[in-house]
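Beneath this line is the structure, given in structure tokens, with notes to follow.
Apart from one protein chain that is not included, each protein chain of the complex appears where it belongs.
Moving on, here comes chain A:
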Amino acid sequence: MVIRELYVKNFGKLSEKHFYFRDGVQVISGENEFGKTTLHAFVKAMLFGLERGRGRAAAKDDFTKYEPRSGGRYAGVMRFDCGGRHFRLERTFGTGVKNSKSAALICEDDGEELSVEHGDLEMLLGGLTAELFDSTVSVGQLKSRPGEALSDALENYAANYYETGGTELDLSGAVQILREKRKKTDRFIREEADKEERKIQKMLQECEYLEQDMDEIQREYEERKQEWELLEKTIKNQEKEKESDFNKRSDEGTKESRSKYFIAAGLGGLFTGAAGLLWSRFMAEQSAVPSAPFAWIGVFAFVIGVCALAAGGYEAGKKSGKRKKEDARDVPYNNSDKDDERKKKQKQQLEWQMEHLRLEWKEKELRCQNVREQCGDVKESDAGKRLREQREALVMAEEILVRTAKETSDVISHKINARASEIFSEITDGKYRSVNIQKGAGISAWNGMDRISVDRLSEGTLEQIYFSIRMAASEMLLEEPMPVILDDAFAFYDDKRLESVIKWLSRQKKQVIILSCHSREAKLLEHLV
């Protein structure tokens, strides 16, 4: 493919400008701020379109960056040759219009209208994508990041270049993004788990409170029980005591009858004695029958009667004394019956209380059991599940990405190393024979005698290696020879090196467009041609 003409209608700072090109090497030079980089971006926009970005990225994307400064139609025309035919490509970079629809591709030989939308332009570009355009045919300077040595930059660049298959996709950046995302996901997973944990904790806490309550109830129950047992004991004791009292009382009853018996016998004796004496008197008056024995019997009976009376009187006296004592004790005895009743009531109350406590305890236990069951029912939320899946995906993505990079690197480095070495050798006029780029081992240049590691090479040499890799890659990865655009790529080259590079470039069957702010490239080229 050869670019014939670029007509910039309005694009960034460029407005109504025509640029004409031919096959082979050519230089467009101009001061800084002339618009070289803009022109470079214009070529890319013409080939691949320019879409307005969306979201966060929109503010600093190319669409915004190159919106015409002076207003006017944001558009351009490119004429190019491809496969022996001439084409004219027109594009309008507008909002609202879909990119491909705002492009027109016409074959100028027969006026055939081709469809960008249906991929006719892609066919002509032969596999060149915006990605590949950036990483191969469009060459700027090797840029180091702030604080990074140029040699490290080259090493990183080459490693990444190989691992990503000759693109400027940023492998370590991508891995970094995946890891950060994973961390973020981990945090969400933890938050989600915490939420569940809090739920469970809350329930367990409830269980704990319930258990405390149950313990309290249990204690109260034990207290009541003890009280009850004590009461039970005293009631039993009292009953026993009462029983023994009753026995004593019946004992006294027999004593009482004995004293009565004595008194009766005494009275009987007295009476018999008195009757005997009277009878003996009567008999003595009436007859000769000796009355003395009767008198004696009478006296005897009388004496016995007196004795019996005395005994009965004593017993009765003893008894009445006792009775007095017992009467004194009888008052509390009547109270004890009431006390008994009270105690029984108290006992029953205690029983009720105990039953109530038992039921309360059981109710709490049941609730506790229910809450525990509820704990077991807490399920992982769908959001949590989704997060874990996402995490799994992120881990998988990283693993496969790194593995793929390794495989890619193996294939690509093999392919590119050899060709890059050839180019490197040619543009250094044979000073170096080859360049060796290996992941881990770093980059080294071979001059036929020594293997010189990258940190001992000059910046100019590093740039040359960079250039060699890109040129090798563009040959390897592109089906069609594409125009090479070199945007201030040779700032670090001394004249000698520049000459070799331009010589090498002019030997290639390619269109080469050098954008430069120096005039030395142009002069050199004139000289060479």
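Going forward, a contact is a pair of C-beta atoms (placed from the backbone, for glycine too) under 8 Å apart; a residue touches a chain by one contact, two chains touch by 3 or more; residues count from 1.
Methods note: contacts and distances are computed from a predicted model.
K.L.:
Absent chain per UniProt: "GvpL/GvpF family gas vesicle protein", "Succinyl-CoA synthetase (ADP-forming) alpha subunit", "ABC-2 family transporter protein" or "Calcineurin-like phosphoesterase domain-containing protein"?
P.N.:
Not shown, but named in UniProt as "Calcineurin-like phosphoesterase domain-containing protein".
K.L.:
Have a look at A:Ser70, A:Asn370 or A:Ser519 and name the one touching the chain we're not showing.
P.N.:
Looking across A:Ser70, A:Asn370 or A:Ser519, the contact with the absent chain belongs to A:Asn370.
K.L.:
Which of these touches the unseen chain: A:Gly76, A:Gly165 or A:Pro483?
P.N.:
A:Gly165
K.L.:
From the list A:Ser29, A:Gln390 or A:Ser434, pick the residue that touches the absent chain.
P.N.:
In the complete complex, the chain left out is touched by residue A:Gln390.
K.L.:
Could you tell me which of A:Gly173, A:Gly430 or A:Gly448 touches the chain that is not displayed?
P.N.:
Selected residue, touching the omitted chain: A:Gly173.
K.L.:
From the listed residues A:Ser29, A:Thr129 or A:Gln353, report the one that touches the chain absent from this view.
P.N.:
Checking each option in A:Ser29, A:Thr129 or A:Gln353, the one touching the absent chain turns out to be A:Thr129.
K.L.:
Could you tell me which of A:Asp194, A:Glu407 or A:Asp494 touches the chain that is not displayed?
P.N.:
Counting the whole complex, the residue in contact with the absent chain is A:Glu407.
K.L.:
If you put the missing chain back, which residues of chain A would it touch?
P.N.:
Against the left-out chain, chain A lists 53-57, 127, 129, 131-132, 163-171, 173-178, 181, 359, 362-363, 366-367, 369-370, 373-374, 381-383, 386, 389-390, 392-394, 396-398, 400-401, 404-405, 407-408, 412, 477.
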